[in-house]
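One structure, pasted below without further comment.
Yeah, one chain of the complex is gone here, protein chain that is, but the others are all in their spots.
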Amino acid sequence: MTPELGQLALILALLLALAQGILPLIGAWRGNRALMATARPAAAGQAVFVAIAFGILVWAFLHFDFSVRYVADNSNLELPWYYRIAAVWGAHEGSLLLWILILNAWTVALAAFSQKLPEVFAARVLAVMGLVAVGFLAFIVFTSDPFGRLLPMPGDGADLNPVLQDPGMTFHPPVLYMGYVGFSVAFAFSIAGLLGGEMEQAWVRWARPWTNAAWGFLTAGIVAGSWWAYAELGWGGWWFWDPVENASFMPWLVGLALIHAQAVTEKRGSLRAWTILLSIFAFSLSLLGTFLVRSGVLTSVHAFASDPRRGIFILAFLTVVVGGSLLLYALRAPKVAGGKPFNVVSRETVLLIGNLLFAVASAMVLLGTLFPLIGDALNLGKISVGPPYFGFLFPLLMLPVVLLMPFGPFLRWGKGEAAPLKGLLLRIIVAAVACAIVAAFFVDGQLKATVGVAAAVWIAAGTVLFAYKRWREAPRGRRYPAELAGMLLAHLGMAVFVMGVLLSETLSVTSDVRMAPGQTQRIGGYDFRFDGAHRTTGPNWTADQGIIVVTRDGNKVGTMLPQKRTYLRGQVQTESAIDAGFSRDLYVALGEPMDAGNIQGAWSLRLYYKPFIRWIWGGGLLMMVGGFTAAADKRFRIKRSVDEAARTDGLLAQETRA
Amino acid sequence: MSRLLPLIGFMLLVGLFGFGIWWNTQHDQNEVPSPLINKPAPAFVLPRLDDPTQTVSKASLLGKPYLLNVFASWCFACGEEHPTLMAEGSQLGVMLLGYDYKDAPDDAKNWLREHGNPYRMVVADRPGRTAIDFGVYGAPESFLIDAKGVIRYKHIGPITPEVITKELKPAVAALRKESP
Partner (left out) sequence: MMLFGTRDALALPPLTRASRARALLGFLLVAMLAFASVAHSQAIQPLPFKNHAEKVRFQHLTRQLRCLVCQNETIADSNADLARDLRLDVFQQMQQGRSDKQIKQYLVARYSDFVLYDPPLQADTLLLWFGPLLILLAGAAVVIMAIRRRSRDAGTTVQAPAGQAPTDSEDDW
């Protein structure tokens, strides 16, 4: 019976979501406070029911309830408990449920923290969140029931895809969804603003911490996904420009633009329409990602089961949500550029250029991702667009961003002065060139690596100089407000990231080798000695495990144990061995025995030496911390002053009359 | 007007996605159309499965159209396609040439003994090199090659009765019309 209770809980949640989506809107329109007040309880109730449904699915996995088709498809008796929990979001239906659960978590948080918001505005915001939830709950109830029964009940289930049986994959989807769904808050603020015609800077100020937090989560999710691909897929690659990766990268780029545009709008009142548009885009691209992954429109590494009905449903949902928002934007967006004017030399200008480039980069990724589909539509034949395309255009678009990054913080709002910038320019040029020259010796003059060092130093020097300037000039205690500290951390993260990417791309060494026990191979100054392979077993797999002892100049660095696992249902999965380090990773993947079946003998192995690769994720994590730090700034908290409250009441009275 | 641009752009995207959903109900994404259609088939010389001392070449087959059917004993879908070939292979109006792809000869012979042999002749490509020239990337695949040695049609995946009536027979009929 329990799974049916889960179904029931989802249906009840759907009804509550409908209430949450419709009643407060009517209330805001008619000035009915009772209707507006339904938003919070409806949101809370919906969250409870979704949590119940989620809990029931977890329970079914933990108790091997193979009469539930989803459980039977994605787990078996041998699967360890932690992967049985991760299996909840291992395929389409459950991951959708997780998505809704997270949406509810954000909504409840928003409901709790929006007590001080103007009543009408809060009602509209929560209603928009409710409408989004309606779409997803209807999607799961009508097309993707996770509680469908499988009769007769099998004695054992299939398996969770072994690729997903990895700690990285356990964290990646929830964190990523936190990011995707988090953009729904900025979206809801924008729509509520458009609905009410409230173009005040105030709501952007309220939306900012949510956007920063969402972007931080999205960054973390992408980092986790990239790390997982690196560790688990055995290619040693960390980004492949696969459609699904791009689907997470586009909202990230737009979110990045949005964070900066919101800063402008909040402080200066400018770029209001653009901020609204970006809020809509960021969430739309999150939805688009869901569509691309689940509709089967594009071939992708991690596509879910493709079912045209699901595709049509999401497309219809996408059309209503995004089309409706953009229509609202066309009708209600501020027509006149408002806010304080600014000079050519000003922080606004730099942020605007950055915004342009982020938006164009996002459009480029979209075009490249969808081009195979356009090729089908225009009958151009099947075309592949892959890493060479994105890897060529993306750095070109980001080059001006990197060049401008040090100057943004130094410029003042409205009217900057060119003179101090010259001193800054001189210093960071000297720093970048000096470091590049030193680096060139270490990297044998390889251009890309040298440029990488120069670019990273360029950004870092500018950031550090600005931190120093604040230290000198600002009064104690006010030197580094959280927003500013977040910016510094994120910009430093970018420097670290750029360094990691360009150095690891250029200096990595890869070698496929045949090694008999006792043989040694030298890669990147390290000696890898193969000490043979043996059989080993885990909870739900058996594996051939190689033993590689790594030394450098005769000193032992470590023992690496790459595995080739065979899971219960016969799926084979390599587990690479990674010796992680600050300045380099060593990475070994086990191939196959050179004589089939003789695991005692020689094996083929892939050895990697990957300098600075960890800086890529380190940079990403710094950006994430930056996002969270900025989100924590006290000045974004809502202070409902007396006059603000009065104005809201006035507004309410006005609307009631209307 | 400029405020409408995002909406217009988005509606174009919706159109594209709608097309994509429709397209994928009509096409298999794993199918990559061959660039060799209406081009001369690659020259090949391959041993016969039943007698490796004898070879079959493209030149030796000129003059009559034939259907080259790539199969293998390890290939699951070939077993699915096989009954169709057994039943309708002889009524296609062209010679059926089996192409045993990356297979152990004994496995292939046993497989044909077990499931029946619909082929006039079977060639074996154990290393799979000739298959690269044909652009083969899986099994089963089938190539219709005309009397002049030109590839006229390719089917990727199992041949079903539906494929025969809707695609293969019209393609064969077109060949007939040209050179009766």
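Order as written gives the chain letters A and B; numbering starts at 1 within each chain.
The rule is simple: a contact is a pair of C-beta atoms (placed from the backbone, for glycine too) under 8 Å apart; a residue touches a chain by one contact, two chains touch by 3 or more.
Please read all numbers here as calculations on a predicted model, not as lab measurements.
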(message) One chain is left out of this view; which of A:Gly323, A:Pro395 or A:Gly414 touches it in the full complex?
(response) A:Gly414
(request) Kindly state which of the options A:Ile22, A:Val58, A:Ile312 or A:Ile353 is in contact with the chain not pictured. (result) A:Ile353
(request) May I ask which residue of A:Leu393, A:Leu421 or A:Leu568 touches the chain that does not appear here? (result) A:Leu393
(message) Give me the chain B residues in contact with the hidden chain, please.
(response) 25, 28-30, 32-36, 74-78, 80-81, 102, 127-129, 132-135, 137-140, 156-158, 160-163
(request) With the missing chain put back, which residues of chain A would touch it? List them for me. (result) 73, 91-92, 158, 161, 163, 233-235, 237, 240, 242, 267, 270, 299-308, 337, 340-344, 348-349, 352-353, 356-357, 359-360, 363-364, 367-368, 371, 374-375, 378, 380-389, 393, 397, 412-415, 417, 473-474, 478, 481, 483-484, 510-514, 564, 570-572, 574, 589-592, 596, 604-606
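In the analysis below, only the chains that are shown with their structure count from here on.
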(message) For chain A versus chain B, what separation do you get between their C-alpha means, in angstrom?
(response) 43
(message) Can you tell me which positions in chain B touch chain A when the two form their complex?
(response) 3-4, 6-7, 10-11, 13-14, 16-21, 23-25, 27, 29-30, 32-33
(request) Going by the contact rule at the top, pick out the chain A residues touching chain B in the complex. (result) 273, 277, 280-281, 284, 291, 295-299, 306, 308, 311-312, 315, 318-319, 322-323, 326-327, 329-331, 333, 335, 370, 373-374, 376-377, 381-382
